[in-house]
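Missing here: one protein chain of the complex. Every other protein chain is in place.
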Amino acid sequence: MKAGLKRSNAPIFWSLFGAGGMFSALFGPVLVFITGIAVPLSLMLPSETMSYPKMLAFAQNFIGKGFILAVISLFLWFAAHRIFHSLHEIGIHAGLGAKLICYGSAFVATVVSAVVLLGLGF
Amino acid sequence: MPDSQRIIEIEVLRYNPESDKEPHLEVYKVPFSDDMSVLQGAQYIKDHFDGSLTFRWSCRMAICGSCGMMINGIPKLSCETFLRDYFPNRIRIEAMANFPIEKDLVVDLSGFIEKLESIQPYIIPREPRSLDQGEYIQSPEQFNAYIQFTSCINCTLCYAACPQFGLNPDFIGPAAIALLHRYNMDSRDGAAAERMELVAAEEGVFNCSAVGYCSEVCPKHVDPANAVNINKTNAAKDYFLRFLSPKGGSK
């Protein structure tokens, strides 16, 4: 066995990537359709589907909170991981800087989502 | 016969470390017959045009794994690739991608050999066993768990297909990890935890981004991408559960 092997911390990011990739593969298209196309155009779904009282109630519900957090956070952890690797692949080996921007924005977005969701109460 | 003789243009990436600053392409007009492989085309060039053309070959039947090259940009064994399939177009042959070129079509495989050694490619028995205890018994299910990964012929086409290896030559890479997996999956072997140190290291499986081209080009259907990715899951489990398990994974 080679000497001086250092354990990679990739499993943390890879697990979040995998969870986000799976979650966005299963629910990404339908969510884009609902929030970005169907509701704005009142297509299949009435426009009050996402009215303030309805969305507030959803964001105050435990399951609702978890779902919103999972969507925003996991989608971004997934994307951050892929974008970071793609930068390396096209020859931008920005190292720590690229890492901070990619994973940092996913982290900040996770914190912001969590703070807002907690602030909305239960 | 000479009238009907077809001639194919073979463009070869030449590099002579003693005289060339960098590799360059040279074109040869090679008469060929239907049964001629790309390897035979290279041999024709060596015999008739330039005896200094350097390439590796041995068995001519896709089992020794030494004649791999880039054929029109695709990693292939030149002995099982036929000139007739490219005619009348020009065919370009180059040394396997992602490896340093030693001379012409020969690449430097020393890094790969070191990697092969580093994975401990032999059975490390689960428990000591004396001769009079008899042979190891293995069920067909246990056999099937690893047999696919024994088919590797070390042709390194998978490395030529792997951009992550090209970007980071320290990456242990597809074939070596497939062989590692072969021993881990063998019911007689008990060294998976020992090999985990390498799997989980910075040189290990997480260099892979599941491009999947290694499995695509593998002439023996080993599916190295599968071996690498199964070991990502194993390494992640080891990463998170190492604090729980009393024996601990690797350090």
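Letters A and B mark the chains as written, and numbering starts fresh at 1 in each.
Just so it is clear, a residue touches a chain if its C-beta (ideal position, glycine included) is under 8 Å from a C-beta of that chain, and two chains touch if they have at least 3 such contacts.
Note that contacts and distances are computed from a predicted model.
As stated in its UniProt record, the chain not included in the shown complex is "Fumarate reductase subunit C", which appears among "Spermidine/putrescine import ATP-binding protein PotA", "ABC transporter permease", "Fumarate reductase subunit C" or "Heme lyase CcmF/NrfE family subunit".
In the complete assembly, the contact with the undisplayed chain comes from B:Ile101, out of B:Ile101, B:Ile177, B:Leu198 or B:Ala235. Where chain A meets the chain that is not shown, the touching residues are 20-22, 24-37, 39-41, 44-46, 48-50, 52, 54-56, 59, 68, 71-72, 75-76, 78-83, 85-86, 89-91, 109, 112-113, 116-117, 119-120. Listed here are the chain B residues that touch the chain not shown: 15, 17-18, 22-23, 73-74, 97-98, 100-102, 108, 145, 163, 166-167, 209-213, 215-216, 223, 225-226, 229-230, 232-233.
One rule holds in what follows: only the chains that are shown with their structure count from here on.
Separating the centre of chain A from that of chain B, both taken as means of CA atoms, is a distance of 37 Å. Those residues of chain B lying in contact with chain A across their complex are 118, 120, 163, 167, 194-195, 197-198, 200-204, 206, 209, 232, 235-236, 239-240, 250-251. Chain A contributes residues 1-2, 5-8, 10-12, 14-15, 85, 88-89 to its touches with chain B in the complex.
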